[in-house]
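Below you'll find the structure I mean.
Left out: one protein chain. Kept in place: all the others.
Right, subunit A next:
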Amino acid sequence: MSPSRQNLHHSLHSTMALPKTSYSVLSAFCTEENISQCIAYINQEVCSLGLTGVSLESKSGSLSAVPVLNLLYEVLQLQRRAQRALHELETQQLKNGSDLEHLQHSNCRLKDQLEHTRRDNSGLHEGERQLQLKIKTLQNWLKSEKEEVQKLQSIISSRATQYNHDTKRKERECTKLKERLNQLLMDKRDKKLSIEISNHVGRSDGKRGLWKTGKMEARHEGEMYKALLSDYETRQRSLMMENSELKKVLQHMKKDMITILSPKKPEPANDSLEQAVSECEEEIGDPSRETLEQSCEQAREQLTNSIRLQWRKLKSHMERLDSQASLVASQEREGEEMMSRKEHEEEMQRMRMELQQCKEFIHMQQQLLQQQLSSPCDEETAALLNDCYTLEEKERLKEEWRLFNEQKRNFERERKNFTEAAIRLGHERKAFEEDRAAWLKTQFLNMTPFVDRKRSALSDSALSVGTEPEAKLQSTPPLVTKSLFSTPKAASVKMPSTADLYRTLHLIPDSRGHGKCQSGEMSTKSRLRNCSTDCSVLSFVRDENSPI
């Protein structure tokens, strides 16, 4: 402010000082020659200021002093006014400056106050928050205390019910006792306690009872302590065994860890490992010592410490491996990585699918099995089951067929034998017939004439018989031969039926069904045996034979 005011003064002074110096300027400005120009100029300037101009009196070519003086006076007035204004402005300026300063001060003060209040506010907030927190914790504590109280109350109530229950029970027992006591006091006859035993039984171990003496007591004590000791000994033994087994396991573990940490693997930082291995090798010597001092505390501690050391080394080794693996993996090309992972994932996916399929299959089987055992009311399943059942039947049927075929074969064999036997029989019969015929012939020939007639008749008949039998025999051989012949043919084609065979041998009647046939059959038999002369019979026989 003051420098500016000084400047202002200076400028004023300079302006005030202007006229002094400006005289020379004015003189420079106005000369004898350019009066009119100067006057014109001054008029111009004055007009611009709003003052009346100076008129140039051209009488003597000089200015009249009055307008000039008036002008000058007006200018001076102007100047005075300007100065006053300036002065006012200056004072105003000073005032403003001081006001500004004042305002700035108050601003600063207010800012500080604001800051201060803000800080107070935050402090109060903080305090409030802490109080809230405290309230919460107190509430929680109150809740827990209430719960505790409730729990204790419930415990108390349950205990109270238990006590009441017990008390009631005891009271009931007491009353029962009292009643009983009363009853006993009233009751005169007292039933004595007794034992009725038909005969005393021997002791279970067969030994005799012993008297109770001090020695017995000592023996009992001894036995009791023995039992206790043996129990402790067995327990100690089992614990020792367990202990030694665990120690062995630990030693194996240690050995394994040592082998794992051995410098077979190409590791950058091998020195520490080698050191470790050498340390381990030193410690390998220890186990042998350790086994000797099994129960020694130091040995045990040594073992556990060495195990712990090894474990730590193994852990660090594993960590190093892990980090290296991750480094190597990041160094590899991504495609390869992706491929291997992809393959791996594909593999996993395939395995999962397979697993799912297997699971489903097993589930289905389980269901089927359950269905099987519960009632299968499905038609399909019934059909399936039937199939299963018929399978058994089919098997049985096959077996029976086999048996049947075997029997058939046996039967065929027997029939063949039979046929052969029949043939043989036929032959023998033929021979027999011949013999008989011969015998009859001789008989007849040896007979008398009277008898001859008979005999002749007989012989006739015999002859006829003989012829007939011959014929028959002749016929039979053809028959037989026929049959014989037929049999081979039949054998080549088929065997004669049993009925045919029997018919051939006259063992069965003709199926034509003549009653006479039957009787005839019977009679022919007898006749054949007794040499009858019944031609009709013979013819019958022939008749019989003929169709055959």
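Throughout what follows, a residue touches a chain if its C-beta (ideal position, glycine included) is under 8 Å from a C-beta of that chain, and two chains touch if they have at least 3 such contacts; residues count from 1.
FYI, contacts and distances are computed from a predicted model.
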{"item": "Undisplayed chain, where the name is taken from the UniProt record, one of \"RSAD1 protein\", \"WD repeat-containing protein WRAP73-like\", \"pantothenate kinase\" or \"50S ribosomal protein L14\"", "value": "\"WD repeat-containing protein WRAP73-like\""}
{"item": "Touch with the omitted chain, as defined above, among A:A28, A:A65 or A:L193", "value": "A:L193"}
{"item": "Given A:L152, A:A421 or A:L445, the one touching the chain that is not displayed", "value": "A:L152"}
{"item": "Touch with the omitted chain, as defined above, among A:Q298, A:Q331 or A:Q370", "value": "A:Q370"}
{"item": "Residues of subunit A in contact with the chain not shown", "value": "152, 154-155, 157-159, 161-166, 173, 176-177, 180, 184, 187, 190-205, 209-210, 212, 216-217, 220-221, 223-225, 227-228, 231, 235, 239, 359, 362, 366, 369-370, 373"}
